[in-house]
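One protein chain is absent from this view; the other protein chains keep their places.
Per-chain residue numbering starts at 1, and chain names A and B are given in the order in which the chains are listed.
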Amino acid sequence: MAEPLLSLDAVSQVFHTRSGQVHAVDDVSLDLEPGQVLCLVGESGSGKTTTARIAAGLTKPTGGKVLFQGRDIHTLTGVGFTEFRRAVQYIHQDPYASLNPVRDVFGTLATPLRRHRIVRGREQAWQKAIELLSEVDLTPPENFLTKYPHQLSGGQRQRVAVARALTLQPRLIIADEATSMLDVSIRISLLNVLRKLRDDLGVAFLFITHDLALAKYFGWHGTTAVMHQGRVVEAGPTPAVINNPTHDYTKALLQAIPVPDPDLARLRRVGT
Amino acid sequence: MKLKKELVVRVGGGSLRLLAIPEALMRSKAGFAGFIVFVLLVLLAIIGPLFTPQLVTDVNAVYLPPGGAHWLGTDSEGRDILVQMINGGRPVILVGVLAGAISTFIAIVFGSLGAYLGGWVDSVIVSVTDIVLTVPQIILLAVLASLYTLDSPWLLAVILGAFAWPYLLRSVRAQVFSLKEREYVEAAQLLDLGTPHILFREILPNMASFIMMNFVVTMTNAIYALVGLYFLGLAPIVDDNWGAMLNKAWTRGAIFFSDSLFYVLAPIIAISILQLSLVTMTRSFEEIVNPRLRQS
Partner (left out) sequence: MEPILSVRDLVVEYKTGAGPVRAVRGVSFDLYPHESLALIGESGCGKTTLGLALLRLLPKLGSTPSGEVLYRRPDGQVVDLLKLGREELRRFRWSEAAMVFQGAMNSLNPLLRVRDQMRDTVLAHRRMPGDELRRLTEDVLRKVQLEPDRVLPAFPHELSGGMKQRVLIAMSLLLDPQVLVLDEPTTALDIRTQRAIVDVLHELREQLGFAMIFVSHDLPLAAELADRVATMYAGRIIELGGVRDLFYQPRHPYTVGLLGAVPPVFGDLPELASIPGGPPSLLSLPSGCPFRPRCGHAQADCETADPDLIAVGPGHTAACHHSDRVTFQRKAAIIGTPDEKVSSDG
């Protein structure tokens, strides 16, 4: 069996507040296999965002280890750390804050490309930027390269953020509620872009969301872990977790979700 | 989509339509007016002296009122005031720009480093800033003036610049504190772009108008301080700059005679116009620098 790409090993994050210790993340262990999707589902305060940030190496856990290809990322230095940093990228929730407002799309994409010598010179950077924008379905790419973030819609900005994450050829992308601030009708298109990346480029995904329906759609062929109060209460193949939950919390969550079906909604209400 | 071939230049990670700058300048009428006046003053100060006649000391023409030969009258040595006005701008503006540049540079580099790196680096920087803030500027200048001859513009600029940066550093530091939490900064960290790049190519460009404004304000302060130095006699008079004119007007009692009014007023008016043009010019800065405002 292949070694997991990224592993969270009994990870904890404890905050010390005046009212005592808060376990934002409590003994969480997760494995991310290459090319696979892991959906992390939970309500606010469940610890899913903190877990995502720990996995991305943005926050150091107070307990446990984060292993990248078997090695603890917080012991890595130099080349080792750079390898991790490039392999694991992150997409933020807020498309209006994750792009630098004084940079146009070309600047945003070219900067990492040139800094890490993936391309040499402006011409190559331009070509590569066009490739990346095509990869995220922002076409025709030339139209977008000179645009500034405030000239783009939320959905377009998120795609630019995805393209930026792709510049270093990552093997894992952590998407933290990447669709929550987008309109309903365009969420799916962003998810389809991510799916394409998984299919074409073999990128693995850690998909954080509070929306179980989205987790189901995106992670159907992968696994889903449900978090509650800092712990993983249920984890397994997505169809099983969503259609046949075993833990009470998961069941309660599923019961609470509004369904786009008036008859079913009424039935459930009358039934309870 | 319009296919107009536009003059586009790549600047600091973004593309800048060259025509956008004058367009943006003109959007704020006050800003544009300030800019024009400033440019004219600078041109006058730099090029003017090449065309002015030699100053002639004429004992018979002392304190002449404005008239045909001397448009603004003469000073206590019979020399034309208008000529002195034109000649006198360059040293003042030059030192002002240098002092502004030096203090802005110090404030930006250390303010942003302190805010971004935190820890002991920040503590050291803040402590040094506090110490410099508490030093009484005038007294130290007086001491320095008595120990050294403050005649070179570079020396003056360095001294003035050395006092002006603490306030600016604090503002820069506060701004960077806030900006470094932004998500695009975190994205840059995730892309391993390196601290110098993140500071100077991601964060600071977002503070561009703030920095420009602070540079202008520092410059105006330096000019006042410089004129003050000359006026108080702490800096030796080596040429006929505006501050020197004020000093002579004061020490030679020009303020007591109505005939010599212009000897006092001319430099004051010149300095005031310069400062005013600088300050109003800053109104256009936000327009130039903010991409959202730059596009129509």
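Definition applied: a contact is a pair of C-beta atoms (placed from the backbone, for glycine too) under 8 Å apart; a residue touches a chain by one contact, two chains touch by 3 or more.
Note that the structure is a prediction, hence the values are computed from the model and not measured.
**Q** Where does the absent chain make contact, in terms of the chains shown?
**A** Contacts of the omitted chain with visible chains: A.
**Q** Given that one chain is not shown, which residue among A:60, A:74, A:122 or A:268 touches it?
**A** Result: among the candidates, A:268 touches the missing chain.
**Q** Per the definition of touch given earlier, which of A:54, A:173, A:212 or A:225 contacts the omitted chain?
**A** A:212
**Q** In the complete assembly, which of A:67, A:118, A:188 or A:201 touches the absent chain?
**A** Among A:67, A:118, A:188 or A:201, only A:188 touches the chain that is not shown.
**Q** Which subunit A residues touch the hidden chain?
**A** Here the touching residues of subunit A are 43-44, 153-155, 183-189, 192, 210, 212-214, 216-217, 220, 239, 242-245, 251-265, 267-269, 271.
One rule holds in what follows: only the chains that are shown with their structure count from here on.
**Q** Which positions of subunit A touch subunit B when the two form their complex?
**A** 56, 58, 82, 85-86, 89-90, 92, 94, 97-104, 106-108, 111-112, 115-116, 122, 143, 146, 148, 150-151, 161, 164, 167-168
**Q** What residues of subunit B sit close enough to touch subunit A in their complex?
**A** Going by the criterion above, the answer is residues 1, 8, 10, 12-15, 182-184, 186-194, 197, 201-202, 205-206, 208, 289, 291-292, 295.
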